[in-house]
Each structure stands twice: as C-alpha cells, then as structure tokens.
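Got a structure here, written out as structure tokens. Questions coming.
Only a single protein chain was left out; the remaining protein chains are all shown in position.
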C-alpha cells in the first residue's frame, strides 16, 4: 500500500520571524494547491496532529509555513534538521486551478499566505492581482513579489504598504473570481463583499481537526447543503455555499 | 531564596552504549555521594520528573549516567548540548562517607554503578574493594578502574571478567562495611548475605517517586521503624533496618 | 490464535475500530489494509438523519480530546442504502452503532438494521452529546433495562449494549442490560467533561458539556471494564484510551473479549494494525496460545 502517512525527517527549519517558521522535508511530493498535511513531531502529547497547508513544493522538497500558536506549533518550531517528523497527506480538496480564469484576485490575511504561495506557483503563468495583509512585517511573499505584476500589501500598523486591513483596499467588483485565505473574520467580510458584487469567491476554512480524513466529523462547516467536513469536502469552499455566522 | 530547582541547559549528552547515556550540566554543584536529582526535559508529559543519582561532580560539571527504560529516560537520551533541562536537588540522605572505614567493599549491579562512581571519588584515598556486575559490556568504570587496586568485574555472559552474577563472587565476611547499589533482587540477596555474616551493609533503594522531597509518601520503604520515605529518609538505608519482601 | 467469538460472531482478532472515530470504514483505506481489523463499529446512527451539533465540536485536552459531534449521521435507511456495502467489503465484522432519542426511535432503527447485512447491533445508550436523549438512558439502570428489553424484543441480531462511564453505578447498569437481554456489553463511551474559554468567558461547547476520550481516561475505563467483567456473564468489549498493544492487553487481562480503538486512530492512522501485531507478538513471547488464555487472567 502506498500510504499517505510518512515517517520522515526534517530537512530544514527556518525561522522566518519572531513566531513564523518554515519547515521543509525532502521527497517526491505531489499535491494540489490548497491541500494540507497533518503534521506531528511528538509521540503522544498532544494527542492530535496539526493541520498545516502546503506552502510550496519545489526542488524535491515540500515546505510548510506556520506560526507558533500553542502546544503543537511550539514543538514544531523547535525542530531541527534531522529530527523526526510524521506527515499525513496530501489532504482536502484544494483549490481548483481550472477556476483561475479571467480577472483573478488572491487575497491573504496573515498566515493565509501559506497556501496561497503554492497556489500562486501553480498558476503563475496567468494574470493575478495579489492582495496580502499582515499585522506588521510581511513574510512568505518572495515568490509573489518576484513574479506577480500587481501586489498590494497592507499592514495594520502601516509599517509596510497601505495602512489597515487588506480588505479595506480590495474591491471585488473588478474581478471574475476571488480566492481568499485568512482569519475567519476576514473571510466572512470578503464573502459578504463578493456576494454583494456578485463575484464568486473560494475560501479556505480553518476548523479544528482530529482525523483529517473525514472519519470523525469534528471539523464540519455549515453549508446550504448541510454540514460538510472541512478536511475532505473542504478546506476550500465556495463562499456562497457557506452559512457564515458566529457558529461556523 | 536559593532554590534547589534549576532550569538550565545540557552541556553534553554522551552515548555510552546502546542504551546508556551520560548527561552533563555545567555549574557549581555541591552534593553528597548517593544523593540524586529529579530530572525533567519536557513540559507536561510525562507528568513526573525522573530521579537520577549523581554520577559525578567534577571540573565544574555534574553528570548523570542513565539507562533508557521508558518514556522519561528516552526523552533524556535524545537531548543534545544546549537543550533545556530542569533539575531539582540534591535530594536524599546520600552515603555517609564517615562510615567508609576499615575494610570496605562497594558493590554495584548494572546501573548501580552510577551513584557508586561519585561515592568512590569522594573516598578514593581509602582502601576499597570494588565489585561490579553487568549483563555484558561494563560501563562507567573509568574512575574505578584507574584508581582502585582491587576491582572485580562479572558479566552475566562472561564476556568480561568473571561469569555470572557479581554477588556470586562476593563474600561479605572479609569486610567491615559494605555499600551496595543495584537491582532490588540483588540487594535483597546482598542484605541477606551480609546479615548472615554480621556485616553492616548500606543499600540505595530505587522506589518510584512523585515529589522527591518527602511530601507525597508514594516512595516509602518498609523498615523495622515503620514506613520511611526513600526520597528524604533514604535512598540509602542500613540493610538490617529494611523489611525486605516482595512488597518493598 | 487471535480469533475471538462475540455473541456467536467470529472476529479474526479482538481489535475493533470504535464508533465515531472510523466513519463507515472506508476513510482509513488509504492508510492500511482495513481487512486486518477484527471489526468496525459504524458512526452512531439514528433512525432519523441528524445534522449534529452546531458551534465548536472539538477541544483538545491533556491526554485526550473532547467532542460534541452530536450524532451527525445520514440516518439508518441511508446508511443501509449507501454505506453498508462498502463497510461489508472491508472484510471486517460489521457493527452498526445505534443511537436514539426515544425508545420508539431505537426500535425503529434496530428493526431496519435487523433486516440488513450487519453482524452486530451496538446499542449506544450513552452518548453525552445529544440533549434530548441517548445519555438519559445511560445514567440510571432501570431506564436502561427498559429500553434494552424493548429493543431486544424487536430484533433477532446479536445486541451489544454500549455503556456510559457516567452511569451512576456501572456494575448495576451492566447487570440491568444483561438481564434485559443484551448479548454483549461494550464500554466505555466518553466521560462527561467541560471546558471554558477564559478569554471569551464562555463554555467552549454550546451544550456546556462534551465527551472526553483518549489516553487520559484509560485508568478509569479499565477499572470499569474489570468491574463489569467480574459481574456479567456475557462477553464484554472494552475500550477507553487504548493506544498501544499493552493497553489492549490490559483490557483483555481485565476480562474483555475484545477491545475497541477510538481516539488513538487520530494519533496514527494505522495504529490498529500496530495493536493487532503487538498483541500477537506479546502472545508469542509469553507462550500464550489463544486470546482466551489471557482473558481475565489477573
């Protein structure tokens, strides 16, 4: 059996900034943009693995860009080259590259840049307007900055690019399709804006996960078609299908 | 407050053999031989710290010689220089160097060499017969081998020194006092032999511990004077005071 | 050597994937050969389809997790129509886990399952995440006795009754279910727990309480399984925090005929195989010929 569960070692763990790290692992990986892996670098505690999006697959390596939040990501941040890591994936539906047609916007908020980087790489040949918001110093923008003709950056403290939230500098009306990944609140606003403008928007949801493969039903999102599993039916959903409220 | 709980870093972790490691930590340590520390190199899991004897204090460093047994010692074995470690001690009564008088025997079984090495260093000027038993290849014997005139080694497989258990090559009658550290079964036999020969023997007990400082009463040994705490009243007990049976 | 017999159903080994953690048996097929399993217990079914609970459904805790899925499921009919064949094709014994809010629902669901190609009906009288029901049956033994008796009368298939660790008296509960006609007892379901988000100053779960599972509950689960095994004559299936072959062997030595593995599937997707292989190699090392030779040995 060609298992999607791999026990391997870290190639490199790069500290990107105070609380952002980029872990890379060597191997012959193939996946769709927007898919994720369950990462684990511990035996029993914490009990669950951590879902992290594919940040890039390139040059015989897969990389994950992540931010230290709690127990799991703190352990991940301390890994060094050669340390053991277990990864399970690729998981989830991912972004549909065929939908990247016409006038396209990609929108990231904070760590939302992680999956959009790999998505961007997969459709780099097309024309895309990239919008990225950060609290302060941007990160993970190398590829986009180098290749994308239209990049808008906003920082909450105004230290780089425009000041404030990136969504305040974004107008969906100009686009045929929008792809977005960021904090839930941001995505809720983007969905609303796009709905009003009649523009389809695909968002990547971040729900807590246990199995990551559709077996436990803890990661559901409310949709107009009933509860759907973020880990298998998602994490990418068409915004207009989601029922967004404080419960999703 | 000059706390006996120290959060520090590993200086070096040396692999002695397949499953024995020697961790050293820099600092200005002072302790009696036979005392121990509670070691911890993890946050929450496992919940308890691990009692490990002082193997040596020398050259501005304390060292611990330990064997991988389960969850805790496996984590300890993976530490590298610079990794965080928390140590609490020195704890316990330790061996009484003033009792090292006349004809003296020290007896170690397996990992029992750990505390006896530091004990030996503290009384190296006196005449001591050293007996050490191992399953196969001996370890931790550098200091003793270098300085001790009378060293008897036995290995279960006969690969080094005499063949069989070290206790089969030990006769208490010849001594004024005996000090012993090894597996419980070995110590039970040594205590019995010494009793029969009328020779006082001090043994270092290994009981499971939680607090390590006398507060929780999980580590008691049965003695003729009631239950005693190994962590504070011990770990060193006079053999004749212990009530040895399958319950202790 | 590894085979066991529970309510006249032969399992090739005593390791069963637990309800709610293994979907309908297909999801793990990318990770291991699911036919290795002794059995699979389906996601909890109800007669009427359920969307499950809103709001937060999961919260990780030390040594485990809390869930409040609330029996999201397509309903027994849809299960039989769309999921059962796939589950059957795994090659593992098929256990249909059945929840309910009313005795009538239990009976209606059980009757449908009785005519379907399932090996065992596992009556879940213990789900703590459904306000109106399930749990209500799992606390007091007289209530349990009644529902088990009625379902028993309605079906012919082997009936396994799954107990809640929140029962007032687990032994009394097991005896009441046995007396009512259960062919087997499985335990434990999740422990009723709570978590508070101190920043929002609100409970994490909309239902306030949620079910705790995983290694954290093992010592309590093992104790309950032991006590129940001592008390009842029917075969007992033990679970609660099992995450290694050693854990599984403890449950068997406590008297269990088989074990179920729940939360541990999230630790490692093929952990059930590790557990099966681990039990087998332990038996070889110790010269134990059959599972029953170590069952209840302590």
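In this document, chain identifiers A, B and C correspond to the written order of the chains, with residue numbering beginning at 1 in each.
In this text, contacts are C-beta pairs under 8 Å (C-beta built on N, C-alpha and C of every residue); 3 or more make two chains touch, one makes a residue touch a chain.
Only a predicted model underlies this, so the values are computations on that prediction, with no experimental measurement involved.
Asker: Using the definition of touch stated at the top, determine which of C:64, C:158 or C:262 touches the missing chain.
Answerer: Of all options in C:64, C:158 or C:262, contact with the hidden chain holds for C:64.
Asker: Using the touch definition up top, pick the residue from B:4, B:126 or B:173 that touches the left-out chain.
Answerer: Residue touching the absent chain, from the options given: B:4.
Asker: By the contact definition given up top, give the residues of chain C that touch the hidden chain.
Answerer: Residues of chain C in contact with the hidden chain: 61-64, 66, 168-169, 191-196, 198, 201-203, 208-210, 212, 215-220, 222-223, 226, 241, 243, 246, 249-250, 253-254, 282, 294, 297-298.
Asker: Which chain B residues touch the hidden chain?
Answerer: Chain B touches the chain not shown through residues 1, 3-5, 44-49, 86, 88, 208-220, 222, 226-227, 247.
FYI, only the chains that are shown with their structure count from here on.
Asker: If you average the CA coordinates per chain, which chain's centre is most distant from that of chain B?
Answerer: Of all chains, A has its centre farthest from that of chain B.
Asker: What whole-Å value do you get for the distance between chain A and chain C if each is reduced to the mean of its CA atoms?
Answerer: 35
Asker: At what distance in angstrom does the C-alpha mean of chain C lie from that of chain B?
Answerer: Roughly 46 Å, centre to centre.
Asker: Just how far, in Å, is the C-alpha centre of chain B from the one of chain A?
Answerer: Centres of chain A and chain B (C-alpha means) sit 52 Å apart.
Asker: Got the chain C residues that touch at least 2 other chains?
Answerer: 62-63
Asker: Could you list the positions in chain B whose residues touch two or more of the other chains?
Answerer: Where chain B meets two or more other chains at a single residue, that happens at 44-45.
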